[in-house]
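Missing here: one protein chain of the complex. Every other protein chain is in place.
Take a look at chain A:
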Amino acid sequence: MANIAAKRIKREFKEVMNSEEVAGGYIKLALVNDSWTELQGTIVGPPDTPYEGGTFQLEIKVPETYPFNPPKIRFVTKIWHPNVSSVTGAICLDILKDQWAAALTLRTVLLSIQALLSAAEAGDPQDAVVAKQYRESQQLFLLTARHWTNVYAGGPSAIWEFDQKVQRLLDMGIDEHEARVALSHYDWELERATEQLFS
């Protein structure tokens, strides 16, 4: 790994570890290997959002050319959010792309991702299905996001009705995650989801 990238990451790692956010338990950072090329980030879902109470894992890959190019970051924990792919976890965030600046750090990036959970950018979606729901049926979106947070990120609030519908599809022999994706995509209409799954 290029000397400058390793040097920066070491320093940033220390910066995150000494930060208030880590002390307050809002973000975390851990090493994945000795070469400082890959790290694991953790953010806590912000209060007053459907992600509240959830803990989200992020995969952070540091390119050889860091900090001249941004780190590559994606959600490992599945999440229902207009700016995150519900399939791959890819994040649509300007500072991870053309708005990257060399003085940004892992700490500022993690906090920006956390802020994205509080304020989605529906105009610049990463997941078109989620974005459509976000625009057209806010209530359903909030419930779906909370449900995903409960199931995948350890969030506190279970949505009994959604759990029931997933269970129905499970009973038909459908994989659990596949069932949840189909239902989420079809605004929890069991019939349309079933139709799509068996077509």
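General observations
In the analysis below, a residue touches a chain if its C-beta (ideal position, glycine included) is under 8 Å from a C-beta of that chain, and two chains touch if they have at least 3 such contacts; residues count from 1.
Going forward, contacts and distances are computed from a predicted model.
From the set "DNA-directed RNA polymerase subunit", "Transcription and mRNA export factor ENY2", "E3 ubiquitin-protein ligase NRDP1" or "Trm112p-domain-containing protein", the protein name that UniProt assigns to the chain left out of the figure is "E3 ubiquitin-protein ligase NRDP1". When the missing chain is restored to the complex, the residue among A:Ala23, A:Ala101 or A:Ala119 that touches it is A:Ala101. The residue touching the chain not shown here, chosen from A:Pro67, A:Gly89, A:Pro125 or A:Gly155, is A:Pro67. Among A:Arg11, A:Lys61, A:Arg135 or A:His177, the one in contact with the hidden chain is A:Arg11. As for the chain not pictured, it touches chain A at residues 3-4, 7-8, 11-12, 67-69, 99, 101-103.
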